[in-house]
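Please see the structure below; I have some questions.
The other protein chains are all here in position, but one chain of the complex has been omitted.
Entry: subunit A
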Amino acid sequence: MSGAAQGEPNTTKAVVNDAKNGETMKDQQKPAVTLGEDDEFEDFPVEDWAEEDTEDPGANQHLWEESWDDDDTSDDFAKLLKEELRKVDSSKR
């Protein structure tokens, strides 16, 4: 049994071993492993936790915001738009 794996839950053991394989099988093994491992939901090493633990320390922070933005009239894009609208407007008169 590999030393690094000791005491780890089984899931991480698999990862550790794969990393080892990578040393000898670098060319064909590595990319496959990272791709598959990459987007897999991991087993939690702990089964349960208290309700308090789920409280995000940053919960008071603003996490989502509206997708529109009234204030930002200073950037180039907004200026360009203003300009263009003015052109349309003046051509009408």
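Please note the rule applied: a residue touches a chain if its C-beta (ideal position, glycine included) is under 8 Å from a C-beta of that chain, and two chains touch if they have at least 3 such contacts; residues count from 1.
By definition in this document, contacts and distances are computed from a predicted model.
S.K.: Considering only the chain that is not displayed, what protein name does its UniProt record carry among "18S rRNA biogenesis protein", "ATP synthase subunit gamma", "Protein CSN12 homolog" or "Mitochondrial distribution/morphology family 35/apoptosis"?
M.R.: Listed in its UniProt record, the absent chain's protein name reads "Protein CSN12 homolog".
S.K.: Under the stated touch rule, tell me which residues of subunit A contact the chain that is not displayed.
M.R.: 1-3, 5-11, 13-14, 17, 20-21, 23-25, 28-29, 32, 35-36, 39-49, 53-54, 56-58, 61-70, 72, 75, 77-78, 80-82, 84-85, 87-89, 92
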